[in-house]
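Heads up, one of the protein chains got dropped from this complex, but the rest are sitting where they should.
Order of writing sets the chain letters: A and B. Residues in each chain are counted from 1.
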Amino acid sequence: MNPSDKILVIGSGIAGMEASLMLSKAGKKVYLVERLPLIGGNVIKTGESFPNMDCSTCLVAPIQQLILQDKNITVLTVSKVEKVIGKAGNFGVSLTKKARYVNIAACLGCGMCYPVCPVSQPNFWEQGLVEKKAIYVECAGSLPNVPVIDPSLCLRLNGSEECNLCAETCIFGAIDFSEKDELLEENFAAIIVATGFSTLDARIIKNLGYGKFAGVYTAYEIERLLASNGPTEGVIKMRDGERIPEKIAIIHCAGRKEVGYCSNVCCSYPSRYAHFLTEKVPGVKIFDIYGDLCFPDKAYQKLNYETRKEKAEYLFSADLEKLEISEESDKLKIKYPDAGNQHKELLVDMAILAVAITPPAGLEDLTELLEIERDKYGFVKAETGSVNTTRDGIYVAGCATGPRDIQSSVLQSEAAVGQILRFLQD
Amino acid sequence: MSDKIGIYVCECGPNISGRVDIDRIIAEISNLEEFSDKELIVKPHKLLCSVGGKAFLEEEIKNNELTHLVCAACSPRDHDTTFINVCKKTQLNPYMYTIVNIREQCAWIIPDKEKATDKAIQYIRGGIDRVLYQEPLFEKQLESNPDVLIIGGGMAGLTAALVLAGKSRNVYLIEKTSILGGKAALFSEFLPHQSDIADLKNKIKEVENNQYIRIFRNTELEKIVGFLGNFEIVLKQNQTGDTTDLLAGAVILANGYELMDARELDNFKYTDADNVFTGLEIEEMLTSQGKITLRSGEKPRSAALIHCVGRKEAGYCSQVCCNYLLKTAGYLLKQVPGIEIIDLHQDLCQPHTEDQAYFESFKEKGMQFCRVQEVALDGNKIEYVNMAGEKKEIAPDMVIIAPAMKATASNEALSALTSIDLHETGFFQEAHIKINPVSTKTDGIFIAGASRGPCDISEAMIQAQAAGGKILTQLIPGEKIIPEVKVSEILEAYCTGCKTCLDVCAYGAIYFDNERGISVVNEAICRGCGNCVGSCPSGALRSRHFTNLQLYQQVKEALR
Partner (left out) sequence: MDKFSKKGIELNSESGIQEAIRRFFQDAEKIFDAVMLPMRVPAKDSYAWIMIKDREYLKDATPIAPIMPVNGAKALKRFTRKGEARLKVAALMRPCEIRAAVELTKLNQINLDDVILCSYDCPGALPMQDYISEPEAGEAKFQYLLDNDIWNSAEVKPVCRICDKFSLPASDLHFAIEQGKVIIIANSEKGAEILKDMNLPGAYLLENWDRSIQQIKQKRLAAKEQNFAETKNKIEGFEKLLETFSVCIGCHNCQSACPICYCRQCYFDSVTAKPNADVVMMKMEQRGGLTLPMDRIMFHTGRMAHMSLSCVSCGLCSDACPVDIPVAEIFSYVGSQTQQAFEYCAGESLGDALPMKEYKSDELSELKAILSDATAQEVADE
């Protein structure tokens, strides 16, 4: 096929999905490459989205379905870009399609195979809050709704035992231990990098006690606790599985100093947390300790104002960098300088860190093999007011180029499609 | 031709067959008394959605010359499209098929196999009676015009024009004033992470020289009717009053913003004689006279920057002011070495990775930053309350304020012409705030730049490219537009003309025929959501493929 009709999209988050669907609509063939076994990216981790409180799954699941049903889009999950040669208009790309060991065409997603698997591992997609088996889907409602086997942990695949339990349970014969990693060579006219983001390892932020005190959570752990398809099915409980928090502090700008920039979205989602926490935990008291508030959209500030009226007490700190969390019996003690730089203390059961957004894992390797530059923070460098990277024919969209919300990510992916179609027309 | 109804029951492996009695379904459905005058073909299949299952279905439809098809299987969310696509390969009109969900709604939720089977049979009976009352529907194909009308010659409009214009697509760029470039054309510099000012000038030149872009200066939109691919447009030259008729397939509204007049606020009192300037006025001054001076022509020795002017009243953060006030501080620091500058802000909004470092560079230059709870201005006298609650007064030589960006009056006018909704802030309302930010409720009309909300130059450019991208995917030269088939229709005899449907239609697909005193559905715009059907008090609206009769028959049989 003529490479001018084929586009490679790396990353299947909201930006990658939007770009793929648009390109398909324009009659292009798309390869959508995703390193995880499921598509959807970080958006599907959130229960609801700011500021309309739309259910995220309801927003994204139809998009995921469209992607999976689209004849123009080849979805490669558990896959990776290995090599890129050539130039805009005709890139030669090598891709590894890792073995899933489960036949996507045969599997119905009935979920009979994982309970029988004898091996467990932490589920990092669920922020390590629960465990999963060696054959697993990351969460209920994963799409494609097909499990994957981790070959390093599977007793049969890592050679430790002749275990065959999952294959025996599957009446569709979908388990295929003989599947091998595949190397694909394809040509593409253009490439979109939409690899999303990671968050700062909160243990790095010394004075906040994450990892030391059980009561300290990252925002993304809370996302999963709030989500109805999360590990607690939306029930808010402390790590011991019993205690229900009575007082919660949300600490803004956690790690901002460490990364050196504002992460753009962390002022918005605490309003959403306040909304759902007060709904789910009757009588809970919520404090937001903040330095600056940043609401970059016409509709965002309003919800925050409403939250502050009813659902959360906002405490301004003149210097958030001096905020310290310590443990006092089963409570957390938060010490911080207040507006007048006076020392203040607050006792809470739970502290939620609105942690900084960082470049996604593996972006460094990817940018190197794509031969595109990164900015000083490690994000993909884009030209000003544009989605062009430093290499012709390669575009970037979403958080790969810096922290941004869903709206801004979608805007960039739509802009990238605009640029590609413009480029292919000339 | 007599009715020949094919009913295929999917076992979904053990998912359905394990929990409902497939044999009993086949036996009972085959012998239904109420359909004894019809020919029923009832068969099970292991997995209808599999490759083999689809081939089987296709053969069955063709060989038996089916007139109606019922698939008793899973949720329509999973495989409705799958079976519709099978129909499309055969003589059977896809609207003569229906899916019955006996998996999620029967097998998976009812532990008792007999009860689950009973319910499945009832549902299938409902499906059969529904499909008998379905009517074949046919897709229409409409010619489409690939040209695009862009309203506004600012950065967003220019960028969009350059993304779109080409051999097979003309762009009509209309600008209310006589100059291109919008407010950005007043700037002497852009922010470091924004596009270069020279870039804007090049863009204007490029647009002016592009043979596929036709520029209409001093021109405004007079009238627009139509839908994606077919808009009839009238433009009006605002000096001569001459009108121009155009056809276009899509429209981008990129008509920019204006600044709130701070003097409308209770706590901001100043006159044109005072040395109080908006950030934009400073840019204008710098561009026109090359330097920043007081009204007397003297150099200012001290200045105060006031952020968030009118933010509370406007109800949103304008997001660009923190950065551009720093930019003006930069001008001052360069021109008047030793000038004392104090920056009075409520919050600092620095949404881009580069912003914080930019801000810190000014801290290093000795600028004083002060967070305030309240601030009031009288001439050049400023009274503010800092976060510790202390009241302070200062009177710098020059005061530079950042009033909120707000929607222009043309948003309202364009909203009236296009029926695109305005957000409560007066900016245009996007189709979905998160996942569809440059589209609107009307297919074919897009929004970009500061008329859809406060944004900086680079964001306006991204939005313009996004709107361009949307149009390039939706309006492909030579391709026909296929509107929704399952639309609503109005039965004239029943319509009382109360216009309730006009209010509930989210797509502007219903118009009122004054002559006949009734509402009329524009089928090219209707998406078949059914809002109007539910709201019509006199039952004059009917949703094709979801008619009362169809639903009634389905419910009736299901309850028999």
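Here are a few things to note about the model shown:
To be clear about the criterion, a residue touches a chain if its C-beta (ideal position, glycine included) is under 8 Å from a C-beta of that chain, and two chains touch if they have at least 3 such contacts.
None of these values were measured; they are calculated from a predicted model.
For the chain that does not appear, the touching partners among the shown chains are B. If you put the hidden chain back, the residue from B:462, B:495 or B:526 that touches it is B:495.
By the touch rule set out above, chain B reaches the unshown chain at residues 34, 493-500, 503-504, 517, 535, 537-540, 548-549, 552, 556, 560.
Operating definition for what follows: only the chains that are shown with their structure count from here on.
Chain A and chain B have Cα centroids separated by 24 Å. The touching residues of chain A, counted against chain B in their complex, run 14, 18, 22-23, 25-27, 49, 51-52, 54, 59-60, 63, 65, 69, 105, 108, 110, 171-172, 256, 260-262, 264, 292-302, 305, 316, 318, 339-341, 375, 377, 379, 384-387, 402-408, 410-412, 414-419, 421-422, 425-426. Across the complex, chain B meets chain A through its residues 12-15, 50-51, 77, 81, 159, 163-164, 166-168, 193-196, 199, 311, 315-317, 319, 347-357, 371, 387-389, 423, 425, 427, 432-438, 453-454, 457-463, 465-470, 472-474, 476.
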